[in-house]
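I have placed the structure first, in the form of structure tokens, so that the comments after it can refer back to it.
The other protein chains are all here in position, but one chain of the complex has been omitted.
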Amino acid sequence: MFKQTAAITSMNLRAIPQRIGTSWVIVIGIAVTVAVLVSVLAMVAGFSKTLSSTGRVDRVIVLRGGSNAELSSTVSRENTINIMDAPGVKKDTEGKPVASAEMVAVVALPLKKTGTAANLTVRGVGLKNAELRPEIHLIAGRMFQPALRELIVGRSAMAQFKGVDIGSHITIRDSEWTVVGEFESGGDAHESELMGDIETVLSAFRRGNTFQSVTVMLDSPEAFAQYKDKLTTDPTLTVDVEREPDYYAAQSKQLSKLLNFLAFGVGSIMAIGAIFGALNTMYSAVSARSLEIATLRAIGFGAGAVVVSVFVEALLLSLVGGLIGAAAAWLFFNGNTVNTLGANFTQVVFRLTVTPHLLVSGIIWSCIIGVLGGLFPAIRAARLPVATALRAA
Amino acid sequence: MKYFPLLWSALWRKKARTIFTLLSITVAFLLFGMLQGVNAGFNQAVEKANVNRLITTSSIALTENLPYGDMAQIEALPGVARVAHATWFGPYYQDPKNFVFSFPVEPDRYFAIYPELVLPKEQLDAFIQTRTGAVIGADLARKYNWKIGDRVPLHSTIWTKPDGTSDWNFDVVGIYECPSDRAQESAFFFNYKYFDEGRSFGKGQVGWYIVQVKDPSQSAQVAAAVDKLFANSPDETKTETEKEFQQAFLKQIGDINMIVTYILFAVFFALLFATGSTMMQSVRERVPELAVLKTLGFSDTTMLTLVLCESLLLCLLAAALGLIAAWALFPMLKDTLGVVKLPTPVIIEGVGVAALLAFVTGIFPAWRAKRLDIVEALRG
Partner (left out) sequence: MSAIVSLHNVVKTYTRGKQTVEVLHNLSIEIAQGDFVALMGPSGSGKTTLLNLIGGLDRPSKGEVNVAGERIDQLSSGQLAKWRARHVGFVFQFYNLMPMLSAERNVELPLLLTNLSSAQRKQNVQAALAVVGLAERAKHKPAELSGGQAQRVAIARALVADPTLLVCDEPTGDLDRTTADEILHLLQMLNKDHGKTIVMVTHDPKAAEFASHQLHLDKGQLVEGSVHA
């Protein structure tokens, strides 16, 4: 059986160059499907990486009750003190809470890619920002100084927007700001932001004593329930308390939905299309070789060998397609940045990450398509009535 | 038309192959319809923008508010016909999932500047006279089964009242329609006065102004005049035509649009091969039959046309199926996109793309049929 299969298979494979046109249909159909699937999934992966690395389970964001997002929230100065002083919040060596009462505003700046204005978040952060967000590292320039109109810019924002290089000036209302440093923070959402001293930003945007959110570090992730209880039962406060990962996941729900729709909706429709293409190629391969197959069967080759040989051919062609598609996705898209409108009406930037895992699953997909596309033609080949096939030729 | 049976029979010569090819094309056009529909849905807002109207926002960003006092100054500018304003209220109904597009407005001003929103005169009067009155779109009314006379509570995600709550109550006094664009029928308007008196902060501010110009050809000058009015003030403005405003908003969606285009390109690239190879095989197998037709006196041009028509028939049939499927499925995306119906231009574009596909994939086999040498072909 094995010898028979090997003999037929090698014969089939050697015939591929003669039917190169139809063989390309499988290869290209699957390559394109896999390329699209892998790159859209790479987008999903990049996006969720941006999100999952934004936030730690022991960090909590507090917003006004029912406000859903920072931009629409308001928290008064007196409330921020209650929020930061509540039990469960980590204290630094001086006994001060590791927390930051913040505001966000949006400025419209031109994008490098198109030259048209897009929204960029300006975040005013408190003095404890460095302890609160240890993931933030300056990679160029220096930190802004409190009370000065200075900003630091995230790596992604720098890559996407014009006029935010170190040393450049940004006019906000009637005040001029200087960009003094560039930071990275492990590819999280803050990398798409500008940051400055909270008090200075508040006054520039004339927000008075109205903050928008408070982010606090907890003693431990387990302290969350107790902390939340404390704040929500405080009669002077109406707040929503969420762990950072939960908050950012909720913020990006719309976009995640869209990306998942693209990946799985579009991906599976394309896969179905590719299966039809594969079926076509394999049916025509079988029918072009019906005389050969019939001859072999007449000589005494078994039906099983014929079935396996058709399968092997389909799989091999699909595998080639899958490899080409995965390689193309990796070559062209890995590390590309993509920006779109995200939470807070502002631009989010994320990197397409073509992980080895995605490459493997792309290739597995291609094999599944190949198997489905080869199945019926293989059965047809095995059932081919020998006598008819011989006479028809 | 008399060639139709011939074309039809040629198409079904290899049933399985034709069906699979047909289905691959159908699938591609289903994708085309859905994805282009999404794109076109976004673009429709731009297409339908009114040339008479300008939008004035804070120059910092859309999210910053402007002083109410600006209105009188804008109104006094030469070339300005009327001014209205609106503010983002950002509420939901009962559950954060039920987001409502809601804006506090001055009823007479707002409905005058948006004549495409059709509201009966007596409902407009009731709106003006009822402090807590609200006018809602017909689609929104259907969605929650709200009727005139209902009391509707909304929870604003932004605006609190002095008591710290964000729950606002409204009385529905009117339902408007927008026959020119049904997608606009989901807004919820209420009185600015009620809003401004009720909110705990931001009093005396509005989100943006809508400026109607007397002469559309003057809109650039009027826009410049508005911005000049507030230059160097703490609240500088940015005034654009409604179309520019919509376009800028679209650009913010950014790369998603581009990705959709890439995907479609990839799909059609693969399709070109699939369909092309089917047509090529189909002609190759029929060489003797095509030779016989030539023997009977079918001219070279007729042969070329016949094969092209066969390709056209296949592509159009499949594209029609795909576009019909897209048309049927499209309303499912309504909640994500706010677009009610697959825009007609997408269908027309789809048919055009199908014809192009037919031509590109049909021309080589058709050329082969045209050049077929009868004597050679018959010898077999």
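We just call them A and B in the order they show up, numbering each chain from 1.
Just so it is clear, a contact is a pair of C-beta atoms (placed from the backbone, for glycine too) under 8 Å apart; a residue touches a chain by one contact, two chains touch by 3 or more.
Note that the coordinates shown come from a computational prediction; the quantities given were computed from them, not determined experimentally.
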* **Contact list for the unshown chain, restricted to visible chains** => B
* **Omitted-chain contact residue, chosen from B:13, B:214 or B:284** => B:13
* Structure fact -> Missing-chain contact, candidates B:47, B:167, B:215 or B:289, resolves to B:289
* **Sites on chain B contacted by the missing partner chain, in the whole complex** => 2-3, 5-6, 9-10, 12-13, 288-289, 292-302, 374-375, 378
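Note that in this section only the chains that are shown with their structure count from here on.
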* Asked: Hey, how far is the Cα centre of chain A from the one of chain B, in Å?
  -> 26
* Touch list for chain B against partner chain A, complex -> 14, 16-17, 20-21, 23-24, 27-28, 30-31, 35, 59-64, 90, 96, 155-158, 160, 164-166, 201, 232-236, 238, 248, 251-256, 259-260, 263, 266-267, 269-271, 273-274, 277-278, 280-281, 336
* Touch list for chain A against partner chain B, complex -> 21-22, 24-25, 28-29, 31-33, 35-36, 40, 43, 64-69, 71-74, 105-108, 111, 114, 116-119, 172-174, 205-206, 210, 238, 254, 257-258, 261-262, 266, 269-270, 272-274, 276-277, 279-281, 283-284, 287, 338-341, 345, 347
